[in-house]
Each structure stands twice: as C-alpha cells, then as structure tokens.
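Every protein chain except one is present and positioned as in the full complex.
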Amino acid sequence: MKESIYQTVCPGCGIGCGLYIREDNQGAVSIDFFKSNPVNLGKLCRFGMKLPHYFSSGAFCKADEPSSMEGAIRDAAARLKGAEKVAMLSVGNTTCEEHMAFERIAKTLGSAVHTGIQAYSKLPPECHSYLEGMPFQDIEKANKIVLFIDPYVQYPLLVRRLLAAKRNNSHIISVGTKELHLADENLSITPNEYSQLGLDSNSVIITDLHPHTDANDIIQLLNLSLETGAKILTMKPFVSSEGVNRISKVKTTSKGLSQMMDEVKKGNIRTLVLLDSDPIELMPDTDETVKSLKKLDNLIVISSRKSPVNEIADVVISTEPLYRKAGTFMNTEGRIQENSGTGVTGINAMSSLNKELGSEEFEYGQLHEQVMAALTNEGQKSGYSKIKNLATAKQCTGGYVLKYLYNPFMWFNQLDDNDFVLINLNMVRSLKLKKGGQISLTSENGNIKMRYRVEGMPDGLILTARKLPIAIAGTTSVKVEGC
Amino acid sequence: MAEKEWEPKIVAFCCNWCSYGGADTAGMGRFQQPSSLRIIRVMCSGRIDPMHVFNAFLEGADAVLVTGCHLGDCHYVNGNYKAEVRYQFLEEMVKQLGLEPERLQLNWISASEGEKFANFVRDVTAKIKELGPSPLKPEGVN
Partner (left out) sequence: MVEVGDRLLGYATDPNVRSKGASGGLVTAVLAAALEKGLVEGVVILKRIDEYEAVPVITDDVQEVLSSGGSMHAVPVNLAKYVVGKKVAMPGKPCDVRGVIEQAKRNSVDLSNTYIVGLNCGGSMHPVLTKEMLIKMYEIDPEDVVGEEIEKGKLIFKTKSGEEKSISIDKLEEEGYGRRESCRYCDVKIPVSADLACGNWGVIGELAGNATFCEVMNEKGKLLLDTAIEAGYVEVRPADEKSISIREKVNSAMLKLGDEWKEKVFDEIPDKDRLKYYIDQFADCIDCGACKEVCPVCSCGPDSKCTMFHSLADNYKMSMYHMVRLLHLSDSCIGCGQCADVCPVDIPVTTIFRRFANPAQKNRNYMPGMDLKRPPFLEVMLK
C-alpha cells in the first residue's frame, strides 16, 4: 500500500497550477488537489485533470537502466563532437535547472539555446522586460481588461481571475476571436481602431507570447500600452516559459521555432538538440515538420516523456517524468514554485554529456543557485518609445481562414473531445449546413470533413482547438463547403 | 403574406404496448394530430431515462410527454412504476430549473384510448402555444 506523492506544477501552460501527483506501487498515476496553492487554490482545468494521461502515455525512459543511459550519452557526445551547424531548443517545458544545464552544454558547444520565440528578436531589447508577466491578483483590480486570447480554452485558470475582476466591476472587452461569456463587450476591431477601447493606466491588456506569435501583434499592443499607460500581461504556454525567457541571454538574436525549422529544411541547421521540446507537436504542420527533421544529420533528444520526435531521433536521452524532478518553475505571474521531487536523472545526464564533450561536470545544487539568482534578479525597466510596425508577410485576405486556437492539448498533441471546428451562424446559413452535418475544408494540404459547433465569431473565421492535417500554419486559407 | 402561426415541437415518448397504440388509434380515428408532435416509440415507459427527456429539451423540444400503460398494466411487470418514480424527480427538477412545469407531462394511456391521446396532445399544444418557445431551445441550427 505504499504510495508516493509529489507536489508539483501542471505542465499544461504558463499559469503553473500547483497539484499533487500520486503514484501507487504499480506506478499508476493520479492527481490530487493542492488547495493551499495560491496560484490556483488546487483547482485544475480540463488539461490538468487529464494529467495522468499526459504522464502515462509516455514510455519515459529506460533511465533506470544505467547502461542504456550511458550509451545514449556517449552516442550523443560522439555526434556532437565536431558537429557543424548545431542548434539547440528548449521552449521551457521542463525545470529551469534543466534548462540551465542545457545552457551549459550550449556553452561547451559554442552554441546557444533558443526558446523558440522569434518575437523577441524583432522587438527593441528595452521592450523585453515589458513582456514579463505580472501578478494575477492585479487583474482582479483592473478597471478595464482587454482580452486578445480566449481564456476558457487557452489559459483556463485565468477565467476565475477575470470573473473576480468582473465582480469588482471591471469592464471586460474581448477582441478578435470568439465571443466570450464573461466579456461585457465582444469587439471585432483592427489595430487602428484600438483607440476606441478607451484604455488608461488602470487597464490591463491580456495577450500571449508563444512560438507562433506574430511580432506585429505584440508591437501593436506595446504601442497601445505606451499611449494609454495600460499594463500588458503576456501569457505564456509552457510551464517554464517565463523562467527560461528571463534566463535566456540570446533574446535579441533569438530564433523562432518556425525559423529554425526553415533552416533545418534548407540545411542550415544540420544537428538539432532538443530539451523537452518536440517540433512535431509544436509546429502547426505535423507531416511537413517530420519531413524536415528527417533531413538532419543528428537529431538528439533529451526528453521526459514520450512524444513523436523520440521515434525519429538518432539519440534519446530519457529522463524522469517532470513531477519527479528536483527543480524550479516560474509562472507567468513571476512566482517561483518548486517541485517536491528529488529526481536528478536529467541533470546528471546532461552533466555527463558535458563532461564527455570535454567540459566540467555540474550538480543540481549549483544549477539551482544559478537559476534563483537569474530569476530573482529584478532588472531595471527602461522605457521604450513607439515601435514601428514590421513589414508584414502575406496576409490572408478575404475567403475563409482556419485558425489554430492554441491550447495545452494542442501544444502537446493530447487527445481531447474536440474533433470539431467553430464557425458562426452566418457561415452555417450561407453554406446551408444541416444540423448534425459536417463542413468540408480544403487547403493546399488536402481536404477534411469536420463536425462543427456554432459560436459568435467574426465572419470568415474557422477556429480549431486541435491540430488538423490540412493546416499549413497557425492560420491557413481554406475553401469551405457544406456536406 | 400573413405570418405563419408558430408550431411548437412536442416530443412524446410512447410505450410500444399501450400509449403508442393509443397514438395509432388516435391517428386512425377522426382525430386530427397536430403537426407539432414527434413520437418516439420505446418498448416500455421504464426504458425512458430522464436523460432522454433532457436531450429532447436541449435539442429544441418545447414540451416532452412521457406516456405508458396504465399502472398495473405494464407488460414488463412494473416498468411504469419505475417511470413514475423517475418522473417525480424530473418534475421537481424541471420546476427548480425554472422551466415552465407544463412543458413536461406524464400520462397513462391504453391502446384503445385514441381520443384521450389526441385530447392530451391537443391540450398540451394549446398550452405551449401560449407559453411560446422553450427557453432551452438552442439557437442557430435547427
């Protein structure tokens, strides 16, 4: 009847909800509520509730077998020695300490760790600190809140903060996507109309920053904030997004995930090292990504869970599941939380790898100190001035647009009951869709028939909360037909 | 062109042995069945799960009728007693929900009671016309 209980943080998004993971003696995993956690009072969203599935769908490691671990490390080292055109990616889906260890290896290799967010490199560096999160309690005090995200689907534990704000008479406006039940106003406006939002210094703008965020969208909001004094809360998708982006030293030259995949495709990156970051899951177009990755000379994966990239990697160094790791996380409000676990398989593996590569070994303790120093270092915020819009790439104009509604299930390719798209009533009428019928979507990548659900949304927009094989990017032009 | 009068959608669950027969008799007889009626035949009123009733409402029924054999006449011993117990819970729930109680009705009707069936449906239809569309009716696709 021996059970192990781990106090940990949900890896579903940057909110960083606290929870317990219970492991029984047969290794079965279940969740428990961590009610005294100030982030979430123990509450969890749909993804958090399904974490046992997330954790058990993995054949984590043969890490318990030292021989295979050693072999993997030696193999990885052999491949990395003398490798050219090396790139390293860690989006922040593990502990900050592991990320730090990964940074050490990067240093040994004369390379850099990218967090996959390109927007940083496109913004003046003095803006970066304005994209750091802020305490969620501040949301509750704002007199006006503008949402550029769908909190219900994307960052669910934000909903209760917004509802609390509403009880405090905050006025909530949702811009751009689906009509939100909690919003007082649902607007479909373009950036030049943002002035009509009537923001001031007691307002909060909530948006998000992830590998596929368009830098222009962020620029618009930074400018809006500059003009009105409204604060920006930038939500982030991964458990350590906030932490690793604060730690990252290469933000000004930071490569976006798509950009990296482009370079892989073109052969400008020939060796890719991944730390708990699976491009196959993270990129919008699965098949295309697999094709590109197969062109690499070396694909080395350090991973704590089973994900598709493990299948095609040359080397997989598998580490213990996230909840068993010793380590620290920083959530989007800048709160530091620590795992109760003591696992250092991942850290030790990276330490051995670093040694094999001819550099020094390291220990968890050192990394932890380094992490704490980096995370608690309050940088000076210096002001920024109005930012010029970037030249934009092709815009999907007219026609119908299929857009990804990024959410934890989508980032991690987890199955959910969401095999339908969202469309508005006008579309239902114009396509003469029947109740219980399907909508047919066609893009360059082919055709798919989907069930649909009706929502209040701008005309021409089709939203999906799961990845679809016909998608080419986060937004894809499609032709639609009723069927 | 004059606005067509609104026709409610009424879903009636009828048991195979009695009330469905009643509906049939009503149809065959001289009683005009309102176009609003949708009959769902079940083997016994005991088969009617409250879930079916919710589903009917959520899919847009303006009223739901639960019918079966007279108490004591159930062809599966006591199916209609079970239906009755469930119905009582349902009735209380519908009341608490704030849905007008007239939208959910229970009636025991034998195969020969065609007229009773017809009158029942007619009365409910008239009442629902007064009440208007159900507030649980979904918007959009129909």
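Which chain is which? They are A and B, in the order written, and residues in each are numbered from 1.
Just so we're on the same page, contacts are C-beta pairs under 8 Å (C-beta built on N, C-alpha and C of every residue); 3 or more make two chains touch, one makes a residue touch a chain.
All values derive from a computational prediction rather than experimental measurement.
Trainee: Could you tell me which displayed chains border the chain that was left out of the figure?
Mentor: A, B
Trainee: Consider the whole complex, including the chain that is not shown, and state which of A:78, A:112, A:134 or A:159 touches that chain.
Mentor: A:159
Trainee: Which residue numbers on chain A touch the omitted chain?
Mentor: Given the touch definition above, chain A has residues 1, 3, 5, 7, 20, 22, 32-38, 40-46, 48-49, 152-153, 156-157, 159-160, 163-164, 181-182, 416-420, 451-454 touching the missing chain.
Trainee: Using the touch rule from the top, list residues of chain B that touch the missing partner.
Mentor: 49-51, 54-55, 58-59, 78, 81-82, 85-86, 89-90, 92-93, 96-99, 135-141
Please note the rule applied: only the chains that are shown with their structure count from here on.
Trainee: Counting only Cα atoms for the centres, state how far chain A is from chain B in Å.
Mentor: 50
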